[in-house]
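Working notes for the structure below.
One protein chain omitted, others in place.
Entry: chain A
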């Protein structure tokens, strides 16, 4: 090793053989996990989508029959529409609130205690968040309806109402994630040096003006990144639905992932459920593609 500098060619190759061998050992467990539980099941998923498979026998190859069935599946169309309604509500409110919170924090206080408190809902599970709000939104004696009743407004059947189910589920997840998203945006805001704002304020720019002409443009890459993560995440909403409405009432909250779960695990149609998850995969890939395009547009915009 000590002669390495004198004879780089010979020792480097001996060195690199050793390094390659070490690398193999270091990566082996992760590689095994990757092949066995990521890559192989991904390939299996595509294969199962071409089969009829109920777990009892072997998967039977049926070509594109599942996909032919998908085209006429009214429940799938419903599930996609419901999921899109959820995603739009969830992302819309979450982004606006998080952006507002992040700016407020930046302008008012950098207290770590306050940031910690905002993070509390994100720490508990979806199941707990759902339970909490299921109780607060109870029609008979839930706190929210008690307050609404006291204000002489008709009570609202939150999780049980056909109109209300999806907005309520979206609300629960906005509540759980708004602090987390706000902290992501806040971290992005920290990269804008303070003197930029000071200069703007000396030039007589209003708070609103410095928000719209400094903060927003500089935040666009961060916001784009946050959106990629939150949009793909919220397309896969499941937990809240599973412990509160179970897709009801009248299918109004049967989101795509819950529909896949029901087809596969309640009805044992694994082939068809796999075909449905191919649909989800395609939607997510499409969303990611569009968002990446937009991010790239952002980059050239900034340059």
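Here, contacts are C-beta pairs under 8 Å (C-beta built on N, C-alpha and C of every residue); 3 or more make two chains touch, one makes a residue touch a chain; residues count from 1.
As a convention for this text, contacts and distances are computed from a predicted model.
Can you tell which of "Carbohydrate ABC transporter permease", "Uracil-DNA glycosylase", "PspA/IM30 family protein" or "Cytochrome c oxidase subunit 2" UniProt lists for the chain that's not drawn?
The chain we cannot see is, by its UniProt record, "Carbohydrate ABC transporter permease".
Tell me which stretches of chain A touch the chain missing from the display.
1-2, 16, 18-20, 22-24, 26-27, 29-34, 36-42, 44-45, 48, 55, 97, 100-101, 104-105, 107-112, 114-121, 123-128, 131-136, 138, 140-143, 146-147, 150, 175, 178-180, 183-184, 186-188, 190-191, 194, 197, 201, 207, 222, 225-226, 229, 232, 235-236, 238-239, 242-243, 257, 260-261, 264-265, 270, 273-274, 277-278, 280-281, 284-285, 288
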